[in-house]
Each structure stands twice: as structure tokens, then as C-alpha cells.
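Working notes, structure below.
Removed from the display is one protein chain of the complex; every other protein chain stays in position.
Moving on to chain A:
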Amino acid sequence: MNEHLLTLSGITEGQTARVSGLLSTGSMRRRLQDIGLIEGTDITCLQKSPAGDPVAYLIRGAVIALRSEDSSQIVVQC
């Protein structure tokens, strides 16, 4: 994979980023879209869980926890 690509898993607590694309496919892709994760959506990283994974994000007013395997499939811009 392209190393220059910034994904959601690279965002630190308190930072906000804008989604520029989804790499996930199939049901995970649709699931993310259903909760409003489309191109242009702003996401704020709220906090990590005690084990560091999953991480809680603020997406369209709702707090949603994503595992790093899923958040690394979400391409963002800061």
C-alpha cells in the first residue's frame, strides 16, 4: 500500500480529519457508509481504549469505536 497515504489510524487524540476515501470493501464499506462515513465527512479522534485499540471517534454527532484494522482502511486529510 502507498505509504504516503494518511489513514484514520494515524490520527492522534483530539485531532480532526476529513475523509477522502474508503479502501474497505464489501459489508464493512457499506456499514461505514451507513453511519455517514462518506467523502468529506469530518471525524474527530476522541480517545483510545485502555489497550490502545479500538479507538473512539466522533462521526456526525455519534461516538463510534473502530478497530485499527478498519480505521487503517479510511483515507483522510488533515
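Keep in mind that, in the parts below, contacts are C-beta pairs under 8 Å (C-beta built on N, C-alpha and C of every residue); 3 or more make two chains touch, one makes a residue touch a chain; residues count from 1.
As a convention for this text, contacts and distances are computed from a predicted model.
*Asks:* From the list "STAS domain-containing protein", "Putative GH25 family protein", "Ferrous iron transporter B" or "Sigma-70 family RNA polymerase sigma factor", give the UniProt name belonging to the chain omitted from this structure.
*Replies:* Of the names offered in "STAS domain-containing protein", "Putative GH25 family protein", "Ferrous iron transporter B" or "Sigma-70 family RNA polymerase sigma factor", the absent chain's UniProt record gives "Ferrous iron transporter B".
*Asks:* Can you list, in ascending order, the chain A residues touching the missing chain?
*Replies:* Touching the chain left out of view, chain A contributes residues 27, 30-31, 33-36, 38-39, 41, 46-54, 56, 60-63, 65, 67.
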